[in-house]
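Heads up, one of the protein chains got dropped from this complex, but the rest are sitting where they should.
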Amino acid sequence: MNCKEVVGFRSVVKRAGRVVRSAAAIMVATATLATVLVSGDVQASSGVAIPPKQPWSFLGVFGQFDQAALKRGAQVAAQSCMACHSIKYIKFDQLRQLGFSELEVKALAEGAGRTKKDAMISSMDPVAAKESFGVVPPDLSLITKARKGYEDYVYGILTGYATESDMALANRVMADGQVTAEEAKEVASALLLDAHHPDKMAESLKRLIGGENFNRYFPGNFFAMPQPLMDGAVAYTDGTENSKVQLSRDVVTFLAWAAEPTQMERKALGIKVILYLVVLTIMLYAVKRRLWAKVH
Amino acid sequence: MVTESDESRRDFLTLATGAVGAAGVAGAAWPFVKSWSPSADVLSQATTEVDVSGLAPGQMITVPWQGKPVFVLRRTPAQIEAARKADGETLPDPAKDADRTKKPEYLVVLALCTHLGCVPQPIGTGNFGGFLCPCHGSHYDTSGRIRQGPAPKNLPVPHYEFKDEKTLVIGKV
Partner (left out) sequence: MSKIMEWVDERLPVTELLKSQATEYPTPKNLNYWWNFGSLALLVLIIMIATGLFLAMHYKADANQSFDVVEHIMRDVNFGWLLRYAHANGASFFFLVVYVHILRGMYYGSYRKPREILWWFGIIIFFMMMGTAFMGYVLPWGQMSYWGAAVITNLMSAIPVIGEELVIWIWGGFSVGDPTLNRFFALHFLLPLVIFGVVILHLWALHAVHSNNPDGIDVHDEKDTLPFHPYYTVKDLYGYGVFMIVFCVFVFYAPNFFLEPDNYIPANPMQTPAHIVPEWYFLPFYAILRSIDFLGSFSKLAGVLAMVGAIMILFILPFLDRSPVRSFRYRPLSRQLFWIFVVDCVVLGWVGYNPADAAIFNGALPLIVVGRTCTAIYFGYFFVLWAITAFDIEKHQPVPKSI
């Protein structure tokens, strides 16, 4: 290594050091600020239980869909969800991309009262739906993109209804018509309700016992949809256990696909584009550095 | 913008970087160009399925295929006979009837006059027992071949297949 190169190298190190230092300073400042601001616990947004993150296989740069789960999920969607909900941006025919045969697609479509060229529109009349549920069930095509918490939220809703033991707890707590401080803690950890407001909690428990649709993760806890998926609600043909949790996991996988069928194409192209850009940028940096080395 | 005096810079690294960069710009243009090609929903309309089981001999239906009309005619023995006979005559656009049908019973032709693109009238309207284009008086026979009038070519036969006995699929899957 000759002298000139050493000098060049040193100046680069020095310059890089300066850049790194200022970048670090900005990052530390931002992080400190963010920590101060976030740790301040903004009051208005508390009180809503956040669904836990699930290990979805399709997330991340290299994430891929579990094909078997996708297929099962499409079956759950067609045979269960579509009783009330539409998935209007997906046509039955498109399910062949998930590995269904033409005959299977035809059967699924006919089961829902449609033909295979049709969009996945529920046979439930929106007016009738409004009469019996008070709301028109939302279209599910974009549901995993249209809610805060994305697929974790949808999964949280599907699995967040009151269980039998929750009901038992509610009945036990409300036997004397009120919630003690001790009971509040127990209820808060089981049903994810705010322990600071026993009155509101008692109100919620009363409605739960009264048979209203309680869900841990729905903002406000009560809504129009009765628990849609139970153990064994849909018969799987591939031997997978059809528990509520499994059905939910599969249908959310399918809905995540339905929300953006091009997402795998996007991720596959992204790797190539970014790798190309990294190579080009390194080359441009080399050209730039050599050119500027003469300038003092 | 590289001038002769900049010769020293025109070394391998600069040229390579320029080439890689130019390739990237060309590559970036591709999604824009490709966005004009038929989209997935249009492509899903690329084929039309026709149930031909309800067609009586001599009956014809017009079905839309890729936004264009297609005649599906279930021919009578007499119509087939007429078409076969004309094979030997001097035709403006020579073609054998057997080459224009997959099953002699069914004639499937794109119903756009090869003159200026009008839709010809149904079977039996023209001379030769076939189709008459009302715009400029082109007559097509029972095989959809041009026989008389200004049109230069026979009515084109689209790609089609019989998926089963009663289902005709027009267009390539």
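Worth pointing out:
As written, the chains take the letters A and B, and residue 1 is the first residue of each chain.
Keep this in mind: contacts are C-beta pairs under 8 Å (C-beta built on N, C-alpha and C of every residue); 3 or more make two chains touch, one makes a residue touch a chain.
Computed from a predicted structure; not experimentally measured.
Although it is left out of the displayed model, the omitted chain contacts the following shown chains in the full complex: A, B. Only one of the listed residues, A:145, A:172, A:185 or A:206, touches the absent chain: A:145. Note on the undisplayed chain: of the listed residues A:83, A:128 or A:273, the one touching it is A:273. From the options B:40, B:78 or B:116, the residue with contact to the unseen chain in the full assembly is B:40. Within the whole complex, the absent chain has one touching residue among A:89, A:133, A:223 or A:236, and that is A:89. Summarising the interface, chain B meets the missing chain with residues 1, 6, 9, 21, 30-32, 34-37, 39-42. Mapped onto chain A, contacts with the missing chain fall at residues 19, 29-30, 33, 37, 40-45, 61, 89, 138, 141-142, 145-148, 150, 219, 259-262, 265-267, 269-271, 273-274, 277-278, 280-281, 284-285, 287-288, 291-292, 295.
Everything below uses one rule, namely that only the chains that are shown with their structure count from here on.
Between the Cα centres of chain A and chain B there is a gap of 46 Å.
Chain B meets chain A in the complex at residues 9, 13-14, 16-17, 20-21, 24, 27, 44.
On the chain A side of its complex with chain B, the touching residues are 91, 93, 117, 276-277, 279-280, 283-284, 286-287, 290-291.
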